[in-house]
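Comments concern the structure below.
One protein chain is absent from this view; the other protein chains keep their places.
Take a look at subunit A:
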Amino acid sequence: MQARRGRRVPSLRALPFLFIVAALLGLLPLLHSHGLQHMLTSEPPYRDPAVLSAIEPGDVTAAPPDVSQEIRPLTNHSSPGHSKPRKAFPVLGIDYTHVRIPFEISLWILLACLMKLGFHVIPSVSNIVPESCLLIVVGLLVGGLIKGVGESPPILKSDIFFLFLLPPIILDAGYFLPLRQFTENLGTILIFAVVGTLWNAFFLGGLMYAVCQISGTGLNHIGLLANLLFGSIISAVDPVAVLAVFEEIHINELLHILVFGESLLNDAVTVVLYHLFEEYANFDQVTVTDIVLGFLSFFVVSLGGVFVGVVYGVIAAFTSRFTSHIRVIEPLFVFLYSYMAYLSAELFHLSGIMALIASGVVMRPYVEANISHKSHTTIKYFLKMWSSVSETLIFIFLGVSTVAGQHYWNWTFVISTLIFCLIARVLGVLGLTWFINKFRIVKLTPKDQFIIAYGGLRGAIAFSLGYLLDYEHFGMRDMFLTAIITVIFFTVFVQGMTIRPLVDLLAVKKKQETKRSINEEIHTQFLDHLLTGIEDICGHYGHHHWKDKLNRFNKKYMKKCLIAGERSKEPQLIAFYHKMEMKQAIELVESGGLGKIPSAISTVSMQNINPKALPVERILPALSKDKEEEIRKILRNNLQKTRQRLRSYNRHTLVADPYEEAWNQMLLRRQKARQLEQKMNNFLTVPSHKLDSPTMSRARIGSDPLAYEPKSDSENLPIITIDPASPQSPESVDLVNEELKGMSRLPPSPEEEEEEGLVMHVKESSSPGTDDVFTPGAGDSPSNQRMMRCLSDPGPRPDPEEGEPFIPKGQ
């Protein structure tokens, strides 16, 4: 399996790059018309005017020098091909300008990816220093290198940042937002995001103004509005930085969602304040009307953003209802609609981040129910891939831009900014939690408050906003940028590096690495209903009451409209159960043997918990119907896959998705399974002799790398044996089954018709009570780990198409 996976790596790697590059390239003209002109761009490193005119004036990144070095040998090679006077047909020509932009973009992305890769190769470094810090250092080095060679390094341009780099990260965050925790703490998050950010902005702005007035160190020309603008830029907690650091420290969910939620939702405040002060700074006088309008615009920006997001989210959900025939483009709808939501919001200067989050949150449950399992995996992988590449690029460019940008270092300004930033954050958090704790049932402890205050990292959004400032109106832009970069570096390096030891030192509750068990799901749902009931009884229309109302509305109308087919009626518990079963089955296939089912379920059989059950039930595995079906599906799927590769490739269609089939035919199959059970029982009454010793079955399936190894120490147990050594018939599952039937070495019996490639053997007639279903999972801890991995990645791992393991950000 490993070898096969390894072989496929290059093509897999190339695909995403091409994709991003294509996307970036395709959007370049748009960027062009968007007013890159008025932005300060770093000088293109090419001094040749002819070359310069050939390329687009607003190029995305200036070339790092190694590019030109790399192509130099090529030039030499090609020169013999040219004969100067007579213009012969150029056998080998060079036209770098033709490919320059995509070439450079891919080069940067490649650099980012290689860096990320490199950090994981040396684990000792990344244990101490967060990845974001390392990336910034790399950026600094690269920038220094470029500068040392005499070129001018590129600067993280605001448009690139806001239009291309930021959206993937936010969509990833929004799509996989832990909704339950988020809504449960929404009040607190909103207060931190809105009031906290406002407080930070005004406190900082005001104090900085005071500093500018008194110190008399040449800062007198900076007015109050400019200072407030600066305050509003620097005061917002940055989602990218927070994510990068918090994912590594594995803090408990409450703190994570509080800080992260704040960083997401404060976008609206930042956008409004930014535009407000930028506008006002040009006015001579600010009237009360202006302030009122500014206040109004906050609501418009935030609610408008959410509205745009919800609209696109609903459209996306509705679209996904009809994609069942063209599965390949399913993931694209999710990306496109969310991106459209972001752009549409930005179009009106609404909060794009809010729009993106809203659309992700709204579309997810419906889209997930509609699309195929593979599409879901694709979405997951693409989002994670995009966001981690974006994040890496952002940090690298932050470093490069630091070297590249012009700086104006003013000790008073920078140091007081840093100090006031920290003071404002601490005071804000303390004050607000004091207020919030009056209403919260789960109070925020002093430790929590400390982490919230300490986790207020600043990042690239502040830098980009600062970069956006107009030089004409804000002559002190360079000084602002220097101060912003200092604050960013301080928070990312000092706070980011010390937060992990501090978390350990303070013994802040960490995230519990729990897999969600079916019991917990039942209990949670039970508790939800109970609390709703109690709220109704005591007449308090609280959280649970409204949630219940919303759920009912969702079930009654939304799901019907937005989800196709049977699954719209599927209650949450069933859906959860199916998902879990699926994971276990996949897990099972992954672990390479039925003997080692990682799930806890495997160690106990129906017999153990229900001795009163009929003998019919006794014999068959626990969880029989569903589990069997799932396993069977997965196994068959795997068989099929070996075959699929032989199939002629068609760009527009995917082979019928066996998972889909599994979902849809669940009910039908269950029926079948029951029949099987009956027949099986008949069959089992006749003791069959040992047909398949484990070694034999292993030999038989040895040809397939995904072979199953029934555990040998389970002599008395019914063993599910799979026989993948089936001929290369690409046609259909049924055909496979037919053939499997032929291969099966059981005495021919009618029940095989139902078995679909899964053959059950019972070695001896079992004495009552000695039949366990599956053997106890011996290697529990490694399989648990695998389970965790599987939870974060429900994709069908052994699928060669998707088999490339995803490396999560926080490793």
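Keep in mind that, in the parts below, contacts are C-beta pairs under 8 Å (C-beta built on N, C-alpha and C of every residue); 3 or more make two chains touch, one makes a residue touch a chain; residues count from 1.
The rule we apply is simple: contacts and distances are computed from a predicted model.
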| item | value |
| --- | --- |
| Chain not present in the shown complex, as UniProt names it (candidates "YEATS domain-containing protein", "Sestrin 2", "Calcineurin B homologous protein 3" or "TMM80 protein") | "Calcineurin B homologous protein 3" |
| Touch criterion as defined above, residue of A:K443, A:K510 or A:K560 at the omitted chain | A:K443 |
| Touching residues on subunit A - with respect to the absent chain | 441-443, 512, 514, 516-520, 522-527, 529-545, 548, 552, 555, 569, 571, 573-574, 577, 581, 599-611, 622-627, 667, 670, 716, 769-772, 776 |
